[in-house]
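The complex appears here minus one protein chain, its other protein chains still in place.
Per-chain residue numbering starts at 1, and chain names A, B, C and D are given in the order in which the chains are listed.
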């Protein structure tokens, strides 16, 4: 679906442009206008119309843009920014929708390949965004710009920063959810260090590692956009990119903390399990050290002799004596081990 | 609450300025005066009066300053320094009050979100500090400058360095407390490697990690202020910023040592627990290897035969002989295992 | 085998050149022609014909090229790019064929020495590729250029990028296979943490480490080719090298994830094994704590006295009473330990 | 104590200067003379005489110099070098005396706060050294210069390098002692992996970590002095600073090796302890699997029946048969487990 919108400097309006009303090439656009073309799951024909006719890009750029369609099993292109003679090409990987909602993803594992790809081409007057799945971040910005048309006047660099901001804001609930799960897992790991908890930790670690990798790559992209390296990003917009960069730094810090925490919990799991074992073994040892000597005494009194010399054998207090002896031995064993702090 | 104080170069005095006596904009200030406006938990109107009228700042700067009010669940903005055309914007995260006092925080977990935000805007003649909670570091410097008015003459850069110095000095008791707890935990971990100690170590590790992160970010801020990168920081004040930087380096070193120590203790906990297990198992093994053979002998003598051939069955020394045999077997088992150093 | 192909600018054709029709030196070539000489397992005479007569290279370059023949036990030269006055010398290590096919390699361990060496010498008009084993990546590009002769017109730098692209594409199935094996091993490690699984993990880790090292070295080579450091790589071809570089980055990310995963699984293996032990020990403890006291009671009733005072000795409900007592003691022991959550 | 010595260029002598004979300020000194003032545990008045009158330094420099006196619980300032308009300020942390002598320190823990502070101020013609405790490194150099007066002619930079050299040389016996203790601990860890050995390793690790940190900071100081960054260090003296730097590098390498070794030993301790456990458990298992079946047979023969059908009950070979059966069962159990290599 190809949905172009245009800021008309003459009429001071921002309006949808019917597809057929596009100038045949971007060069024919009036110098003060701004055009945003959003390609949502476009047909190859629409891609060709935009990237080969209207705004011709390098074959490799087109290859990167259409990668998810051409190599669906390989997943999104990793985040990058690349400068060409007449345009800036940026790829980011927004979070897959539903990631923040525990119900929605269940135990489903997050992989690099699950992340959608958002490609963007910026020139002085044109912004093209391209993606094969519906994206909240694009939809939200699209609505915002429709309501505040004058921000389109600031150019593609300003509008694109709004999209990046929305992409980055989507980390907030996910990071929140990760923190919540960590809190729950921490309690569980100490109370019941089972293999199920370990598997949960491992799954969480993989999610956190995946988030961290995208964050690092996107921070690199933002860092370059912020450095004033690209002419197509106006100096006065750099503060806005820096603002987005700040948010990325914050989420990176939080994810790094989560990562450290998962590692600590994995180690604690091992320690807690070994502690459980200690407890169980102490119990076994206590039972054994108390009962075994008592059993020995019973065995001794169970020996057969023609004429037993066992103390009390011929008396009627013999049975009681033997029981008492057992009790004393049991208590002494128990007391001794408590006193030596072995148990 | 908006509390402006002014160094009047004409009268050589440093005095409180009633709110309504502020010039309408900072540009109207006499060239040799210096003004410090402290905004403690200000109303949005006061924020607007200062940051939109008196000293207009970039919308993003205002956004960063008011972040704790607008996004309370997100916590403070991370430390940073940002240069704009006509002002320098600095954010630091002083320690949450009461952190150094074991009673005050109890087992309460320290999170990034618990750290308050102190924002500052510096121009050639004006210093604005902004925070939503009362801060000892600001109050102390405020009192000091009131008593030594002439240091205000040195300008906002000098006064702000005093605040940073106070912020950094607050690490001292916290670092001290961490060292104390580590000393206690070290003894405990070896004496009683319980899961409670492990949980305490984990909590301490998180505190130390959190401190380390803020320290690193604030060191980066100080490092940039020290490098002579910003015109608004006079060359002659750089030695003062470097002094604060030195203190940060010291605390970072101490926190790094603490971090290493916590990790070592977590590893030692595991080793100490496994050692406990060894001790318990040796005990069990010793009991078993001594008692089981004795019980076997008792069992042998407990066997029923019409005519038993057990040694001593028909004699009156039989019982004593059996007991003696048991004792010998027990002692031999014990001795053998001591001799082979298996126990 | 020496197979030269030539782009004839005059006839606009790309055709095989019979060996004897080569100009005696590269300097005699027409300025717009392009020549690709592929040396597949050449004889020393062919190597001398090309690298000493036709296109004389430094003795050290020839030494590096012929290393696999001269020092077969040492394996391939590591990837590098080296600029000489009149040519560019590049070495890469394509993956050994069959690596992606589980059947083909079986449990065979991958070593640095198993990787073949592909050497290339580039001048303005000549590309020489050299390798001692047949390589799919070279064969594929050779066929492609034969079908699309005009790409030879773009020069050795463009043609060589096609080869690098093919070399890098060979990582895809290997990375895929590694991911598959990791998925399988993850399930197994939790279900049955045996030493066989550990050995498998160790083998996989070595494969992943080996891949990672080659990837890092080849990324360095690509990074230098991309940076515009070498005159012999035209500016307009740099985007193509960057494209290959992007793919390398992707595989590096995937391999890094795999590496992290293997390490996590090795740690999980240990935890799962210790968990198994816990389970077994709990069982032993349960049996012991239930049976031992019952045995003690049986032992008590087995004691011999002239006149036993054991409860029920003289009655006919005595046997039943003793059995009941045992049952009660067993159940109480079991219940107690369940209630205290020791088991 | 203030002890100034002066190289008199006129008389070619190096002699003690009585305190009152000092010029009132350093500026009044003859251009070819050189003065070394050593302040050993000076009074505040002496400090003021030197650093405020004779050679006025920045208030912050004085603050850093007197830190151990003003904040005794905080310990020495960390090593640093700082350039001011007319002097160079250097702080190093010599090793606490007695560290290399096992007897002297016993189990005493080395902390950052135990390290003394040596401060130095260098100008073109004056060297001031300042410390609150007696230091062998200063005393030794002081004696050497007194004997070889002409080296004072080379200026404060040469003399100060002698002190740094002495400071660095003090690492040799400490590093030697660490290596010795590691050798002993290695043997012990494998022979007897007790918690005491673990605690010793932990203590050694902390010593090594502390040494490493000072070494790194001092290496940074030396590296800057070597780089030719400071005018006050003559080019011809740089080789001497580089020589000291080489020694620091050597000790850093040795300490890094020790650190790695301690970590390996901590890991080996865990493994050795777990191995001990294995040995003990095998013993227990062997005893149990041999004795328990034998006891069962004894129990079987101990059963009471009106008319027992136990093999041999009515015979006189019954007892011997039962014993033989037990022996066979015991041997079979033992043999089976050896054959299956379970034990």
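We take it that a contact is a pair of C-beta atoms (placed from the backbone, for glycine too) under 8 Å apart; a residue touches a chain by one contact, two chains touch by 3 or more.
Because the structure is a prediction, the values reported are computed rather than measured.
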Residue of D:2, D:204, D:284 or D:325 in touch with the missing chain, whole complex considered: D:284
Identified contact with the non-displayed chain, of C:17, C:151 or C:270: C:270
Candidates D:8, D:74, D:257 or D:315 - the one touching the absent chain: D:257
Candidates C:184, C:314 or C:340 - the one touching the absent chain: C:314
Touching residues on subunit C - with respect to the absent chain: 58, 60, 63-64, 74, 77-78, 80, 82, 84, 112, 193-195, 198-199, 202, 205-206, 209-210, 213, 266, 269-270, 273-274, 276-277, 279-281, 283-284, 287-288, 291-292, 294-295, 298-299, 301-304, 308, 310, 312-320, 322-323, 326
Absent chain, residues of subunit D that touch it: 172, 186, 190, 239-240, 242-243, 246, 249-250, 253-254, 257, 260-261, 264, 267-268, 270-272, 274-275, 277-278, 281-282, 284-285, 288-289, 292-293, 295-296, 299-300, 302-310, 337, 342-343
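The working rule: only the chains that are shown with their structure count from here on.
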Rigid-body rotation angle, subunit B and subunit A, from Cα fit (steps of 5°): 70
Distance between chain centroids, defined by C-alpha means - subunit B, subunit D (Å): 26
In subunit C, residues with contacts to at least two other chains: 302
